[in-house]
Each structure stands twice: as structure tokens, then as C-alpha cells.
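Complex shown without one protein chain; remaining protein chains in place.
Showing subunit A:
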Amino acid sequence: MRRDFRALNLRAFWQGLLRSDGGKGDRIVPPTGYTAQLTLFAAGAMAFLAVFALALALATGRLADRWSSQLAQSVTVRVSAPAAEQDARTQAVMQILQTTPGAGTPHLMPEDEVAQLLAPWFGPDMPVDALPVPSLIDLPIDNGEFDSDGLRLRLEAEAPGAVLDDHTQWRRPLVSAANRLRVLGVISLLLIAAASAAMITLAAKAALAANGQVIRVLRLIGARDITIATAFVRRFTHRAAIGGAVGTLFGMAAVAVLPDMDAAGGFLTGLGFQGWGWLLPLLIPVTAAGVGFFATRWAALKMLGAVR
């Protein structure tokens, strides 16, 4: 890093972020040009997309936590036995469960509830009570003392035919899918930042190239690289911040009008922000300004090095 560019620091960043005109020094750069519109549009569009990527990452994180915790809060014990022994075997299992450390009160599911669970497979008219359906016991987990492996072994020994299902088979792929979605959301955010940086760099390079004569004149009359670069960096930082702010506001408005999760109850309707989460998108314009700052700084460094 060249010595004089170290001075292109946070002060220039904040001036670009907060001030529309960095002062007389910034007038050395012609004020108009298509690069201004390009930067504003690119920053706005990317900020809009970033809001959705952020919402996706947050929502899938919540989803993974919810699935993980809800399914982990209880286990199911299935008791199969010859019809004559079914009740006795079930009561024996109930007693075992009642004395299991860390477990709550076991709940033997009534026949009508079991019938409701089986209805999607057998249809509503199937006489479920005529089938050898196992008894189902829902066992809530109260605390960390609960040992599913220990209980499984105890049931095998004391109540043959009783099978413990801790929902791992279902829970693992669901949580894994939610976590992958969260990673995809984060990757999307990074890709959006990288694409923004590329676009702003191109716009900055175009602006620098279009102002080649201005740069040559300024160097000729004794302008330091830092003076010239700061004028461009402030301007692009400001444009990226404004575009980012507008895009973020539109994105937040779009997320706000999505159907409510509780009202619709579906998976995708959970996409949105909750509580303090609504403040997180406000970081997007600042990030956009940061991307503009560093991208322009890099482009200016490269460009000015070619002018003596």
C-alpha cells in the first residue's frame, strides 16, 4: 500500500457517507456522468436483494432453532404386544417412564388421537380399532438428566416390544436443511457484496478514465494523489450509501408486507424480521458505503499510479 493512500482513512469514509459535497476539494471532479446513476442503481438494487438474503438467513436460523428445540422436547414410545397383553405391557411401560430421571409425566394417547394420526394413511372410514395398532405414549423431557439411550436399553430389558423414538430420524434432516438454507443466505449476502464491489469498481474506473484530463491537469499543478483520490472516493462512497439506503428501505417495506407467519402458518411465510432484527438491515447502507469506499480507493490507487 502506498504511503500517501494510508491517509485515505475513516474520516474520508464518514465524510462520503454523511455529506453530499465533501467541500471545495471535491469540485475538482465533474459532478455528473452516467457512472453516478450506475452506482446509485447498482447499490440500490443490491441493497434490496441484500435485505431478502438477510431475512432468509435470519428466518432459516430461527426455523432451525425451532425445529430443533420443539422436536427435542419430547420422545414417543411405541408399545406393541399381542392383543391380550397389550394393556398390561402398556402399563408396565408407563411405570418405567414415570420413574425415568429427567422425564415429565407420560401421556398415553387415546385411541381417537391415534386414529387421527393414522387417518392420512388409511383414510377416515377405516376401522382403526380393528387393527393391531400399537399404543403410543408421549413423554415430555423436563431437563438434561434425561438419557434416551439408557431408557432405550431399559425398555428392551424390561418391556420387550416397546420402542423409543426420539425423533432424531426426522429432526436431523430438517435441522440440516434449515442450517444449509441459512448458509445459503449468508453466501448470498457475501456474493451481493462482491458483485456490488465489482460494479462500483467498474463505475469508479470509468469515472477515473473519463476524467483522465482532469487528473493530468491536477497532477501538473501539484496535486497529491491523496487529494485527487479523496475527491473520487468521497463521491462514490456517498452515492453507494444513498443507493444502499433507498434499496434497503424498499426491501424492508417489501418484507413488511409479506403474509404474517402465524396467520398463514406455512414455512415460507416465516421470512421476515422480528423485534431487534428489524435494525439489522440498517447496516446495509453502511456496508454499501464501505464497499464503495474500498472499491473506489483500490481503483483510484491503480489508476493514479499510471499518471506521473
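Side notes on the structure shown:
Everything below uses one rule, namely that a contact is a pair of C-beta atoms (placed from the backbone, for glycine too) under 8 Å apart; a residue touches a chain by one contact, two chains touch by 3 or more; residues count from 1.
Convention: contacts and distances are computed from a predicted model.
Candidate names were "Potassium-transporting ATPase KdpC subunit", "Peptidase", "ATP-binding cassette domain-containing protein" or "Transport permease protein", and the UniProt protein name of the unshown chain is "ATP-binding cassette domain-containing protein". When the omitted chain is restored, the residue from A:His107, A:Arg152, A:Arg171 or A:Arg219 that touches it is A:Arg219.
By the touch definition given at the top, subunit A reaches the unshown chain through residues 2-4, 24-25, 27-28, 30-31, 213-214, 216-225, 227, 308.
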